[in-house]
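Note that this complex is displayed minus one protein chain, with the remaining chains in position.
Just so it is clear, A and B label the chains in written order, and each chain counts residues from 1 on its own.
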Amino acid sequence: MSRSGEEVWKNSTEKINSELFTLTYGSVVAQLCSDYNNNYNLVNKQLDSMGYNIGIRLIEEFLAKTGAARCHTMKETAEIILKVGFKMFLNITPQVDNWSLDNRQFSLILNENPLADFVELPSDAKDLWYSQILCGVLRGALHMVQLDVSVWFVKDVLKGDDITELKLKLNKILKDEVPAGED
Amino acid sequence: MIYSFSIFDRHCNCIYNRRYIHDGPLLTQSKPSSVNLKNSIGDPLGVSITSLPPDNGSGDNFSPLGITTKSKESGSSSAINGPIPGYINKYNDSNASKLLFGIMYSLKNITAKLGDLASLFNTLKSFSTENFRVHFMESATGLKFVLATDNEVDNLQHILKELYTNYYLNHVVYNALSPVEFGTDANEHGKISNSDFINATDSFLTSLSVFK
Partner (left out) sequence: MSEEEIILPSIASGVKSLTVNDRPMHEFGYNPSLGPHSNEITESSLNILLNRKTISLTPTSTHSIYDRNILGTKKHELSISSLSFLFGEVVSWSHRSSKGIQDLENRLNGLGYKIGQRTLELVKLRERFKNTKREIRLVEMLQFIHSTLWKALFGESANELERSQDINNEYMITDNCPLMAKFINIPKDYGNLNCSALTAGIIEGALDSAGFYAHVSAHSVPTDYMPQRTVFLIKVEEEVLIREDLRGGPMN
């Protein structure tokens, strides 16, 4: 069956220092801000679409390394994302909270965020969600397993909140495509 | 003996198709002439292949999976130079490919409904006919890996898994300059034409004992 995040992290992952990653991401965000002349909404959108492109590849590696199959409920999905996914790729373990009544929406609480180590936002960057790329990654990865989700940030430590919180909501389950000519 | 290797994506398109030509009595073709086969993006392969009548679907010289039946012309086996003989991405959109996909799709649906509903769901592993056996594996993202072999070969699930977790992952997923989404149109879609991937999978499959 599927392997645990801890096990995959210890055995099958080649590890690197996270600072290079943090600096690279920071450089990218800075470049985007200057490309779009500090129009932070556009920067957010661009980060999201870049994250989507990453997500559609990341899911293949995730499935290949863990041997996981498709989940049947959102609770399973949430657990797999947290315990295995985040651990495998970013070596962090977020928490899940705030399940909605219909179990289609939950919050992810990140206690540490390697993307935003040592980052301070300028005072006019109120609209920038610095780690927006994570939303795109989750959206892309889940899209490839036929789950249409919306992911967005609600709180960010960089903006002065006490925690970093993402909300993930299932919009609908996509049906597998059928070949042309069949019903 | 492995006849061909195909990959279908989640949009039901064939994004990679590799046929292998084997020497031997089963293989009879018209007289060889050296032709440089260009695959879909004009990358010359420099492989000598036989010249075939134009592929008009129903007039295939080969059966859907690349196995020839004895045809009237007896000929010497083709003069093959260069890398592994065969066709790369030539038959992606042929009726044969679509037929193969259709069979697998229907069988997949049937197998999912068969079996005890309380247990883990059933998945298709392989199906066989008089002349060949088709091995199948689908990832959770809808990628389907297909190997067509003769009936001697028993179970290639581990090979398919290796192709996915090792070769597809390392050469297509990790390679940022090669796409993973190949477009949804049934007739105008991209194909995997990454030379690293092609060479690596070729050498892997030809090194298997079941290849010949």
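Note that a contact is a pair of C-beta atoms (placed from the backbone, for glycine too) under 8 Å apart; a residue touches a chain by one contact, two chains touch by 3 or more.
Since the structure is predicted, the reported quantities are computational estimates derived from the model, not experimental observations.
Note that the undisplayed chain, when the full complex is considered, contacts A, B. Of A:13, A:39 or A:93, it is A:13 that touches the chain left out of the display. Although one chain is not drawn, the whole complex shows that of A:90, A:109 or A:174 it is A:90 that touches it. Seen from chain B, the chain kept out of the figure touches residues 41, 43, 170-171, 174-178, 193-196. Residues of chain A that touch the chain left out of view are 9, 13-21, 23-28, 30-31, 35, 46, 50, 53-54, 57-58, 61, 88-91, 112, 114, 117-120, 122-123, 157-158, 160-162.
Definition applied: only the chains that are shown with their structure count from here on.
Our note on geometry: chain A versus chain B, Cα centroid distance of 35 Å, whole angstroms.
Across the complex, chain A is touched by residues 10-12, 98, 101-102, 105, 139-143, 164-165, 168-169, 173-174, 180-181, 186 of chain B. For chain A in complex with chain B, the touching residues are 56-57, 59-61, 63-65, 68-70, 144-146, 176-180, 182.
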